[in-house]
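Note that one protein chain of the assembly has been removed; the remaining protein chains are unaltered in position.
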Amino acid sequence: MFNLPPPDILLQLSLNGALGGAMYGVAAVGLSLIFGTMRLIFLAQGAMIILAAYFVRALFYGLGIDPFLSLLIVVPVGLGVGWLMYHGLFRKAAAEEDRNVSLLIAVGLMFLVQNLMTVVWGGNTAGVVTSYTATGIELLGVRTSFTRTMGFLIALAGTGLVMLFLRKTIVGKAVRAASEDMDAATLMGISPHRVNAIAFAIGIALAGAAGVAVATTFPFNPFAGFIFSLKALVALALGGIGNVTGALAGGILLGLIEAYVQFFISGGWTNAIAYGVFLAVLMFKPEGLFSRPYKKA
Amino acid sequence: MSNAFKWIAIVAVAALALLPFVPGAVDAYYFSFLFFVFLYAIMAQSWNLVAGYGGQISLGSHAFFGLGAYTTAILWTGNYLWGSLYDTHPGIYYFDPVTMALGGVVAALAAAIIGLPLLSKLRGDYFALGTLGFGEIVKVLFVNGGDFTGSAFGIVAPAGMFDTLRPHYWVALGLMVATALAIGALMRSRYGLAMIAVRDDEMAASANGIDVLKVKVAAFAGSAFIAGVAGSLYTFYIFHVGPDSVFDLDWMLLPLMMTVVGGTGTLLGPILGALVMYAVFDLARIVVPDYHPVISGLTIILAMLFLPKGLMRSFAGKARLA
Partner (left out) sequence: MANRLLEVSDLQVAYGDVGALWGVSLHVDPGTIVAIVGANGAGKTTLLRTVSGLLKPKSGDIRLAGQSLVGKAPQEIASMGIAHVPEGRGLFRQMTVLENLELGAFQPKARPRTRELLDRAYALFPRLKERVHQKAGSLSGGEQQMLAIARATMSEPSLLILDEPSLGLSPLVVQQMFSLIQTLHGQGVTILLVEQNIHQALKVADYAFVLKTGSLAMQGTGAELIADPEIQKAYMGALE
């Protein structure tokens, strides 16, 4: 069919795919948490990532704060914004039986954020150019971009921290319990509003971290977020809905698929194939590709 | 539906139908405004059929709308239907019932083909995600369709038959009324009852001998048919059918929102929601042109915060107008 390219090209391809995919992954981790407790497909996640990217850009050009250093601002702000967002916008809808209500609030939020960004920063493509934007580094014997590598590390660290929180703290365990069975969780004395708000806070904080990664690697515009939300959903399905490490792995896998399809077939088909894989996984392995099923008693 | 209500509806439709004859009463702007209200009302009915009555949240309406639009444009520009008649009657494709119905049929077939595996395997949110993915795949297929679909640019249909929007207005009004009447009749028939039964309790429905999968796929395909016809109608208005315009997610999100604002699972909710929301959007577009998408987003959020049950249920009391 086609000739296999030399191994160093393959490695280059895999590395770039994995590094880029980690960004979908970190967005998917946030979606996974929010979906877990609220059963809400938070379509505004991508818009929040782009908003964070603009924020990082403003901090850099306005105050001279290094984009990676701005993580220290963006992440705490994200936690607060997420918390407020839940209590201000979603708290009432969470109690509503018709879950379209919260889905539509997310859609409304997406419209609002996208267009506010257009009003404030204009609709043109923007970016963050630092002294190290064009810097390359040697990784596994292959040259790759420094900022992409940093983005990957941010994704890894973010997911790792979330995992620690979910596995080691009692509040984190409560979030996991609520994702599995909200009724049973409330019988333990767990407040749905509290876990929902925590899921939102972490989800938006992760959007903030992803925003740093996006701002330093890609040019972006106010409407670039939606495709990010879709990609994050694909990553989520690949990793298994409700599985946090799976979401990151799903993102990396999606990045690899995209890189290979782009190289071997054509850039025009990447989305179709990515969504095709998405549909196939939803239908044939809805628990995700990475879950180890335990024997049922 | 009460008798008095029936008469109000008949009078309202008659008044709308006769509106273009009132000299000077309406200018082109209002025709275009009402055309879009009717078009969105049809799309909202389509979504309401599968989600409100059928209980399956679909996020793929835009795919079926786009399929209907492309089918119409392809049939028209390729003159696949009317042969030499087209030479003598260049307007033959305008609102041609066969062309429009085929737009619906193609969409319905696509829905049946994708719906069968999706609905037999997926439930609830997973089905919603699946339809969203399907919509994106269809879009990419059309972008990569070569000359047949016009690739990324799309297809331009022959324009310029009419110098007024009146025909569009009447056809859209007629289709909106026909859709509402058809769904109303369907929901009173035993097929409609089967849909409600499946929505409310699948286990009980299946225990009563209802073929749950068949009912779900039929509702999904029926909804796609309506969306396909709406897409066809849009082609006669816009002439340029491109992947970014007719597969735009707004063709799914806005009707969904209008239905929920109007009242999911009610017959008049989608129409009311389309009228109110489109009016708000259009007003924002005129009054604050720079900020109108911001206002749109804000309106959706406010509507959901304060009217989560929809206009029909909030103001029409507990009476179900189904």
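Read from first to last, the chains carry the letters A and B; within each, the first residue is number 1.
One rule holds for everything that comes next: contacts are C-beta pairs under 8 Å (C-beta built on N, C-alpha and C of every residue); 3 or more make two chains touch, one makes a residue touch a chain.
Since we're looking at a predicted model, the values are computed, not measured.
Asks: Let's see if you follow the contact definition: name the visible chains touching the chain that is missing.
Replies: A
Asks: Which one, A:188, A:227 or A:265, makes contact with the chain that was left out?
Replies: A:188
Asks: I need the residue numbers on subunit A that touch the omitted chain, in ascending order.
Replies: 170, 173-174, 176-177, 180-181, 183-192, 294-297
Heads up, the rule we're going with is that only the chains that are shown with their structure count from here on.
Asks: Taking each chain's centre as the mean position of its Cα atoms, how many Å separate subunit A from subunit B?
Replies: Here subunit A and subunit B have centroids separated by 32 Å.
Asks: In the complex of these two chains, what residues of subunit B are touching subunit A?
Replies: So the residues of subunit B in touch with subunit A come to 51, 57, 117-118, 121-122, 125-126, 128-130, 132-134, 136-137, 139-141, 143-144, 249, 253, 256-257, 260, 264, 290-291, 293-294, 296-301, 303-305, 308-309.
Asks: Help me check something: in the complex, which residues belonging to subunit A touch subunit B?
Replies: Touching subunit B from subunit A are residues 35, 39, 41, 89, 92-93, 96, 98, 100-102, 104-105, 107-116, 118-119, 226, 230, 233-234, 237, 241, 268-269, 271-272, 275-276, 278-279, 282-284, 286.
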